[in-house]
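One protein chain is absent from this view; the other protein chains keep their places.
Our next item is subunit A:
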Amino acid sequence: MSRSFSFITFSVFLALIMALMPLPFSLEPFRPDWVLLVLMYWSIALPHRVNIGWAWCTGLIMDLAVGSPLGINSLTYSVCIYITVSNFQKLRNFSLWQQAMLIGLFLALYHLLQFWLNHFLLDIYFNPAYLWPALIGMLCWPWIFLLLRKYRRHFRIR
């Protein structure tokens, strides 16, 4: 039990590092939401283990790490993971590309929610470029899925 917990933590930690790593200025708007993608994978693969509690705590860490108003990422992560966890059986039955499409939709929802909360707190205006990471995340999903499945099977994480 604690063994698989530490494996999951390690993957989320790696995703966190990738989400914070500096990128060239021109690539910055296209960075996919690594942490949320990894959390979504675990919530579909092991819904009894990774669900809203994980999402909330990881979201809080993300808030602190990127310096956004506290609670915004925890709220949006919780909502997204709620959607994936409550539909994990349906999601598992879709083909990889269909899954990617749905994940893209969830990511778009995540970005809209985040924009809306930030708009409420910080007085910013919508820019369609805010949705690029959702598209890139959608394209990344199959590879993340396959990679993490291999990781999960190799270390028998349950």
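Methods note: contacts are C-beta pairs under 8 Å (C-beta built on N, C-alpha and C of every residue); 3 or more make two chains touch, one makes a residue touch a chain; residues count from 1.
Here is the rule we use: contacts and distances are computed from a predicted model.
Only one chain is not pictured, and the protein name UniProt records for it, out of "Formate dehydrogenase iron-sulfur subunit", "ABC transporter substrate-binding protein", "Cell shape-determining protein MreC" or "Heme exporter protein C", is "Cell shape-determining protein MreC".
Checked against the full complex, the candidates A:Ile72, A:Ile103 or A:Cys140 give a single residue touching the omitted chain, namely A:Ile72. The omitted chain makes contact with just one of the residues A:Pro32, A:Pro47, A:Gly104 or A:Gly137: A:Pro47.
Where subunit A meets the omitted chain, the residues involved are 13, 16-17, 19-23, 25, 28-29, 31, 47-48, 51-53, 55-56, 59-61, 64-72, 74-75, 78-79, 82, 85-86, 115, 117-118, 121-124, 130, 158.
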